[in-house]
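Here the complex is missing one protein chain, while the rest keep their positions.
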Amino acid sequence: MRFVVALLIVALVAAGAWSFAVASAHGWWMPRQVSSYGGEVDRLFGVIGWIIAFFFVVVLGALAWIVVRGSAKRADRARFVHGDARIEMAWTLVPFAILVTIAFMQLSTWNTIQAERAHNGPPLARVLAAQFDWRFQYPGRDGRFDTADDFEVPYRLVVPVNERVVLALQSRDVIHGFFVPAFRLKQDVVPGTVLTTWFEATEPGDYDLVCTQLCGFGHYRMSGKIKVVARADYDAWIEQQERDLESNGREAQR
Amino acid sequence: MNATDRSAPTSAIRRIFSADHETIGKQYFALSALMLLVGGLMALAMRWQLAWPWTEMPIVGRILFPDTGRVISPGFYTVLFTMHGTIMIFFVIIPLLTGAFGNCLIPAMIGAREMAFPRLNMWSFWVMIPAIACLVAGFFVEGGAASSGWTGYAPLSTVAEAAPGSLHGQTLWLMALTLSGVSSMLGSINYVTTIATLRVSGMTMMRLPLTVWGLLTAASLQVLALPVLTAGGLLQLSDRIVHTGFFTPSNLVIGGAYPDITGSTGGSPLLWQHLFWFYSHPAVYVMILPAMGMVSDVLSVHARKPVFGYRPMVWALAAICVLGFLVWGHHMFVSGMSPAAGTAFMLSTFLIALPSSVKVFNWLATLWGGRIHLTSAMLFAIGFVALFVVGGLSGIALAATPVDVYVHDTYVVVAHFHYIVAGGTLLAIFAGTYHWFPRIFGRRLDERLGRIHFVGTFVLTNCVFLMMHQLGLAGLMRRTADPYAVDLFAHLRPVNVFITWSAIGLFVWQFFFVANLIVTWRRARTSAENDPNPWRAASLEWSAFDPAMRVVRGPYEYADPGAPEDWKPQSEPGVNAGAGVVHRVSSPPSK
Partner (left out) sequence: MSRIPGRRTRARGVSLARLLEGSLAAWVLVVGLGACDFEPGAAPMRYDLAPSTVEATKSAGKVREQMETSLAAGFGTPGDPRYGPDPTWQGIDLDHPERAVPEGSGEIDAAHRDALRKSNITAFARALSDLKSGDLAGAGSSVKHRAPDLGRALAPGVAPDAARALVEGWYPSLRESAELYRQECLQCHGVEGGGDGPMSWSLKPRPRDFRNGIFKYTALEAQSRPRRDDLLRTLEEGVPATSMPNFQRLSATEREGLVDYVRLLSIRGEVERALVARWKEEDDLTPAAFSEELGLVWDRWKRAPEKLVAFDGPVPPSTPERIARGDALFHDPLKANCASCHGAAGLGDGFASFKIDVHGKREPAYIDAWGRPIAPRNLRDGLFRGGSRPIDVYRRIYAGIPGGPMPAMGHTKDAQGVSMLSDEDMWCLVHYVRHLAHLPEAP
């Protein structure tokens, strides 16, 4: 039985290692990051991940080894020991040092994501979250919200590449979660208050947006896209939307 | 076998409404086992939906959705995970640990005849019945049971129009939660008082078995944190019923409806989150501290070796208990809370990882050099340590705020807390069951079936929860009824199918435990079972109750080379107090 237990524990370690090793090949992994601070988050995750992996292997390996040795009928009696202050000290202080190191290591990233949001300038668009849709309101040509040339688009937020994009997150019903995996960005959208968040996409493309905070029975289908385009395309798109706003319903199909 | 000398109950009513702690403990066992079955079936229904969304669900679909292809509705899915979480936390894990094990073990371990407040104790169990009745009633009211998650975030939970279950189900859910809170409160006051006042002579605090320490710290957490949840629950109830605006912002538009929130002039949804997590984070420790204590006992007894570092273990429990009140904000890193508060909560969260890691190292050291008997109880305890390590380590990644921003509300979190609660605590509960079954029921469970039970449970638990980490890293959010509705997650299907099969396997595997109970119950009593102390354990619950006994040493005196046997019982038989025996003060167990 002791070898069975050891095998189980070793198998757990192996399965853990295997599942993480094969995961990225199947896409069961973080999507490629394309935002200014995504790299920082990924690096941090990598460092913490390796620390975790190290302790995972060491602790479980030690457990397996101890079980195999301890259940062999070697000694008549176990070692009679109640503790050891020095060892206790060691395995209190070493993890403490590691934990504190990790804690302080990630402060600057946290600051980048969160604290800097206060002085980021006016929002590019308002994100209007509602059960179970994302809609985006743009200020239009004049750059001011709540004027006649505002327009709304559902599903797809269009933003310029390599520019700091500030969003004002609003909800009129329940709490939603604004999550763009490729940007490593997540921020709850809380009704009754306007929260801002920001990102800077580094590559053009379509990136998925999902809702991460339970918002009702349709939570699973509440998704959208962030379409990152070059500045010129962005301006052209705004212009096209403005023209659509002036449509007289004759030339357009809808 | 039973140490108490209670008089024989006279009638069935008296036997059922008993104030006897062991009877109450067994009642808790039965009730929680039943709820575990219900919660487990709900988990299976969810897993079915996650692997094969919008397909005919066996049994459930036929009964509830006969006209729409026997496919569960997304609303019913939200009910499922809400009820699964609520049942597993408030009606399975907490009652099993504090109610069942607490009642069966605390008096016996501290050498008390009874609880300090036996009748209060009885009430704490019987309040659970209306609590469960409220929970079940939710399924039969208009709108169905609560469907805003076990976290009940406002305004999803406070506004009737926001979710089907928020019509009436949420009210019943709040009542169920409040009643179960009353139950926990009565139980916890009782445990704290009992441990504080009814210890037998010589049983100093530093001679308490770690199980008692775990239960004591858990009960203290309950006593201090529960009022906050109860108050929060009442505020939410008043938001729902008399339309006050504690948690409900004004000017809501839900669908096309303008909810009647006349009293609201801008309530704060975050306030509910603070109140909720101020209790529910400590509740997480309520769900693990007794398990840690029980595992420490089981490891020590079956390794025939003293617990390594008893005092650090106690301090670690106490530290978790105190720090447990300071970390609730780590559930709210992305909620829009001030980033400065986020930093503070991140630091306290890293700190709380420390005592847990100390405990893991101490468990390893306890086993190291031990003479390990791989009984079923020991196997489950070792399994607990292994799975707790996995859950604990992933907690470190979750504590780092920038990483948490990415994995928050994804399946990484689901994997993390299931490794702790389902992998960790449930395995510890099985360890405790195998270990104390002879003490509680006078029978020993079948070891062979127990080992088979362990191997399958351990393997399948990992099969179910390990790959959830990858799902979460791929960005898959929690509480999604159909992961493949978004193209981004379509490729995750094979993983979910695998997890679902593993979950079905894990559920069916518990059949071996049920079979074990049946086999044990049906077979004849063996002569070995007349032995009141089959494990040769040193702590008090294994020796006959004797009001005059005197505790002379710590609970883990195994393997003393100077002793005739490899264990020394914690107490010495009672002597006439007037005989002038000098009180022998033995050294504390930790040197």
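Read from first to last, the chains carry the letters A and B; within each, the first residue is number 1.
The definition used in the following text is that a contact is a pair of C-beta atoms (placed from the backbone, for glycine too) under 8 Å apart; a residue touches a chain by one contact, two chains touch by 3 or more.
Note that the structure is a prediction, hence the values are computed from the model and not measured.
Here the missing chain is touched by one residue of B:73, B:238 or B:268, and it is B:73. On the side of subunit A, touch with the chain left out of the figure occurs at residues 1-2, 71, 73, 130-133, 135, 146-148, 150-152, 154-156, 172, 217-218, 221-223, 225, 244-250, 253-254. Even with one chain removed from view, subunit B keeps its contact list with that chain: residues 52-56, 61-62, 65, 67-71, 73-76, 143, 161, 163-164, 167, 250-251, 253-258, 265, 302, 371-375, 446-449, 452, 456, 482, 484-487, 490, 497, 501, 504-505, 508, 511-512, 515, 518-520, 522-524, 526-528, 531, 534-536.
We take it that only the chains that are shown with their structure count from here on.
Annotation: 29 Å between the Cα-based centres of subunit A and subunit B. Residues 73-75, 77-78, 147-149, 151, 153, 155-156, 159, 162-164, 249-255, 266-270, 303-312, 334-336, 339-340, 342-343, 346-347, 350-351, 353-354, 357-358, 360-362, 364-365, 367-374, 379, 382-383, 385-386, 389-390, 393-394, 396-397, 399-403, 405-406, 408-410, 451, 455, 458-459, 462, 466-467, 469-471, 473-475, 477-483, 485-488, 491-492, 494-495, 556, 558-561, 566, 589-591 of subunit B are the ones touching subunit A in the complex. Residues 1-2, 4-5, 8-9, 11-12, 15-16, 19-20, 23, 26-31, 37, 40-41, 44-45, 48-49, 51-52, 55-56, 59-60, 62-63, 66-67, 70-71, 73, 75-84, 87-88, 91-92, 95-96, 99-100, 102-103, 106-107, 109-111, 113-115, 130-131, 172-175, 177, 179, 181, 184-188, 190-193, 195, 208, 210-221, 223 of subunit A are the ones touching subunit B in the complex.
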